[in-house]
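Let me begin by presenting the structure, written as structure tokens, before commenting on it.
A single protein chain has been omitted; all remaining protein chains appear in their positions.
Our next item is chain A:
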Amino acid sequence: MSKHSYASGFLALALMSSSSAIANNNDEDAIKRGKYVMDIGGCVSCHTDKKNKGQHLAGGVALPTPFGTFYTPNITSDEKYGIGAWTTEQFIEAMTQGVAPDGSHYFPAFPYTSYAKMKRQDLIDLKAYLNTVEAVAEPTPDHDVPFPFNIREGMIVWKELFFDDSPFSPDPSKSTMWNRGAYLVNGPSHCVECHTSRNFLGGLDRDNLLAGEPKSPEGEKIPSLLISDGSEFSNWSHADTIFSLQMGMTPKGDFLGGSMGKVVTNTTGKMTEEDLQAIATYLGKPVKKKSAGKRD
């Protein structure tokens, strides 16, 4: 869609989407699956302004970064302020390529860098769910990002440098469970986005994936999730890992708070036991086999 045809394009979109929305809405299963995709993606953490009692997925959460403050958009089904007018294809393009329907590039504060790994079916289901989210006709504030980072075209260069849009490819030498965990951690649940340091341009330090971040933009210490570096996490058992993701409680008896508190509430606390086992397995804490059957 060319940039100078907003108005007509918008109208066309609105017309197109109303028919696709009806088709999607009929699929109860897709909506149900899509709701779970929203949970494993933790959309609520950033798109619901709980602090200011904002409505479900209506955006407006301030995200401080070294480049300025971003405000998350409204992703309700509202056709003007939300994403109700988007087609499923436009939604997939936004999620996996970081490109808005008007052709502009998103800033990577929106973790499309991880969502690019998401399966097409998960994205279709997610959109089906989002179409059912009550429309909130509420605009969100403009980003407060100074020059030169406010130039969206700069994102083209950024993407060239730091964005790998290849889809998730399972490792055939590993178990199904391990691969599910790899998918969650690197894809929808986007754990890598906070548990990895960034360079001065905000690109992830992919050589040290999941090695933690000593000081997040909010001043928070984000722990390492590696099991090889003697970090606190490296001593957690499979059960400890699952329990802390479910309940927020660490083996020490402390309760996770800060940004991880939100993740436990909105994401991992809503995951199925199997998915939590998959994450623990991928992070190097495989399920212990109680009986015989020596399989590694």
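Operating definition for what follows: a residue touches a chain if its C-beta (ideal position, glycine included) is under 8 Å from a C-beta of that chain, and two chains touch if they have at least 3 such contacts; residues count from 1.
As a working rule, contacts and distances are computed from a predicted model.
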item	value
Hidden chain of the complex, named as in its UniProt record, picked from "Biotin-dependent carboxyltransferase family protein", "CidA/LrgA family protein", "Cytochrome c-556" or "Probable glycine dehydrogenase (decarboxylating) subunit 2"	"Cytochrome c-556"
Absent-chain contact - pick from A:V145, A:M177 or A:L256	A:L256
Sites on chain A contacted by the missing partner chain, in the whole complex	51, 215, 218-221, 239, 243, 247-249, 251-258, 261-262, 264-265
